[in-house]
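Note sheet for the following structure.
Removed: one protein chain of the complex. Kept in place: all other protein chains.
Order of writing sets the chain letters: A, B and C. Residues in each chain are counted from 1.
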Amino acid sequence: MKLEGNDWIYSKKVKEHFIKPKNFLKNQKEIKDFNGHGSVGNIKCGDLMEMWIKVKNNKIINVKWKTFGCASAIASTSMLSEMLLEKGGMQLEKALKITGKDIMDRLGGLPAIKIHCSVLGDQALRAAIYDYAQKNKRTELSVEKPIEEEHH
Amino acid sequence: MKLEGNDWIYSKKVKEHFIKPKNFLKNQKEIKDFNGHGSVGNIKCGDLMEMWIKVKNNKIINVKWKTFGCASAIASTSMLSEMLLEKGGMQLEKALKITGKDIMDRLGGLPAIKIHCSVLGDQALRAAIYDYAQKNKRTELSVEKPIEEEHH
Amino acid sequence: MKKIYFDNAATTPVRKEVLKVIMPYFSKNFANASSFHSMGLEAKKAVTQSREKIAKILNCSPEEIIFTGSGTESINLAIKGIAFKKLLEGKKGTVITQKTEHHAVLETLEWLKKFGFNIIELNVNKEGIVSLKELENTIISEQNKRNEVILVSIMYANNEIGTIQPIKELAQLCHKYKTILHTDACQATEYLNLDTKELEIDLMTLNGSKVYAFKGSGLLYKKKGIGLEPLLHGGGHEFKLRAGTENVPSIVGLAKAIELAEKEKKSENKRLTQLRDYFIKKMQKEIPKSYLNGSKTKRLPNNINISFEGVEGESILLRLNEKGIEASTGSACTSQSLDPSHVLIAIGRDHGLAHSSMRFTLGKYSNKKEIDYTVKELKKTIKFLREISPIWRR
Partner (left out) sequence: MKKIYFDNAATTPVRKEVLKVIMPYFSKNFANASSFHSMGLEAKKAVTQSREKIAKILNCSPEEIIFTGSGTESINLAIKGIAFKKLLEGKKGTVITQKTEHHAVLETLEWLKKFGFNIIELNVNKEGIVSLKELENTIISEQNKRNEVILVSIMYANNEIGTIQPIKELAQLCHKYKTILHTDACQATEYLNLDTKELEIDLMTLNGSKVYAFKGSGLLYKKKGIGLEPLLHGGGHEFKLRAGTENVPSIVGLAKAIELAEKEKKSENKRLTQLRDYFIKKMQKEIPKSYLNGSKTKRLPNNINISFEGVEGESILLRLNEKGIEASTGSACTSQSLDPSHVLIAIGRDHGLAHSSMRFTLGKYSNKKEIDYTVKELKKTIKFLREISPIWRR
């Protein structure tokens, strides 16, 4: 793994998002403003993620998240939320195409042993979109049912 | 092994006799003055010793030696020669009783791995007395024939 | 930013008294201790004197001390040394250990399985302590099956949670059944009794890198009469049990460090126990739902290991690191695997709390001010991370 900046194991961008994460859910009451919710991860592996999206006109116009996990897990969710909200929000079809690698690239890379964490972000997003699609009968959206995992 | 003085592996006494050995044969021509000669040791083990004694009235009144070997071999032969000549020379019967341990004690001890060397001195002496006994028909002296060993 | 180093169980700095005594051995009295000239003999003397110093503290004879290159090496030498000896006699047998051992023990034993040895890992209780009864039953059961118990290996004190095992009682039990006990005392050296006669121990591993000596120094105490196959073959060094040019500065430094530790043991134990308990009490008072891992009393005086419900260890570690506090976690995220600390799992923590642990290990240079600052920053950190945690419900 490459070291960068002041000896952080992670890139500058990861550090930035980890230290000051963006768009996380500050108040449980905000939840009612969202119309899609996903939850993925496994406490056994030490990573859990929840995501709330607000979809309007097929666009994600707001997103909030919560993460239990290491720095890269927190940073990658924060990074993803930023990606989604750029330019006034992302089309659902485009959002569904976001991969772990896309997030990782935007973060400036992750150490090999950390890659599994970044994959969670896009999964949480997909779970939230699935939830939205179910509730809103958007069957044309090709999104699979997320695998349920137990929580703590 | 104990260290002593200025970090010598050997005792002070060994060092003294090794650095300035006493009674070694300086000149091959002196040999004719002696009436007993012994030679022991084995080049394979790296120790060879020759000893010449001059016996008069059943007393060793002169002794010379030559040694190929490590510091303890040289020192122990030198020490032995000094022991023999103390108080005007040693009776043959008494000389035959000298053991490797006696020499070693006089040297102030030897490291364990070196003990085999000091044993050579008394063997060379016995060989020299045997030689003298043979030549002078002193069959009453209980001294065995030394084992012949090849030289280089 | 001034750093606060709370990772003394991982490794310690070389203390200045140690550095001072070893400096001449690098470039001045540097000779090979097996060389026969004066400089070599001087090096040999330094090794001999170091061995004698340590022997005095361990209450053993100098020939019972084998200098090695690390704790890991000593452990490998002890365990494989016994096992290969059996193997070469055409035998195998059982080795009994317990679940919270260091990887150096567990991985070595895992490897020996491939050669046909039978390995049994005892459970521990919630505090991390093995049961004498369970050990006894296990030995009896093995002996009933005609499996020779060739070795029991149980650590003196645990590196993650600081739990201290009843080594003397364990040794006595082993001897009752004619088997031998190796103990990994890497974490114990600085704080616990090392008298081998009193402990009745057969084999004991010490480690320089945790006692303000060098990395790359260690030793194995081997009671007279116990036969070992060497791990490193070559020259006849260390009573033919560990070949290789003697690492004189390391050895001299190790002796000095152990000597100093022994001298300061009583006062440091007292000082650190107070600091430790202050740390734990303050932390638990300031931060709700924080749980001490390990034993409250049978615990190394420098070890604090706490799980903070709802937050993951690496994220705590890295945020504290930003505040100049250097500590450790039992979270999987800093290891190569996805599983959290095997020690926390062994004492019965669920995966959530196992992933949520932080270890703070105090040392010679730790003080109350550092603890106050740390608890303050920790409180903020935990609060923030719980805010973004999906499993923290106020």
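Everything below uses one rule, namely that a contact is a pair of C-beta atoms (placed from the backbone, for glycine too) under 8 Å apart; a residue touches a chain by one contact, two chains touch by 3 or more.
Only a predicted model underlies this, so the values are computations on that prediction, with no experimental measurement involved.
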Touching the absent chain when the full complex is considered, from C:62, C:166, C:244 or C:348: C:244
Touch with the omitted chain, as defined above, among C:56, C:92, C:215 or C:271: C:215
Identified contact with the non-displayed chain, of C:102, C:182, C:222 or C:386: C:102
Contact set of chain B toward the excluded chain (per top definition): 18-19, 21, 24-26, 39, 43-50, 65-71, 73-74, 113-114, 116, 151-152
Absent chain, residues of chain C that touch it: 3, 5, 7, 10-16, 19, 26-28, 30-32, 34-40, 69-73, 75-76, 88, 102-104, 107-108, 110-111, 114-115, 209, 214-217, 229-236, 243-250, 314, 317-318, 321, 326-329, 334, 336
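Everything below uses one rule, namely that only the chains that are shown with their structure count from here on.
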Chain B and chain C: spacing of chain centres that average the CA atoms, whole Å: 57
Centroid distance [mean C-alpha coordinates] between chain B and chain A, Å: 92
Rounded Å distance between chain A and chain C, as computed from the means of their C-alpha atoms: 40
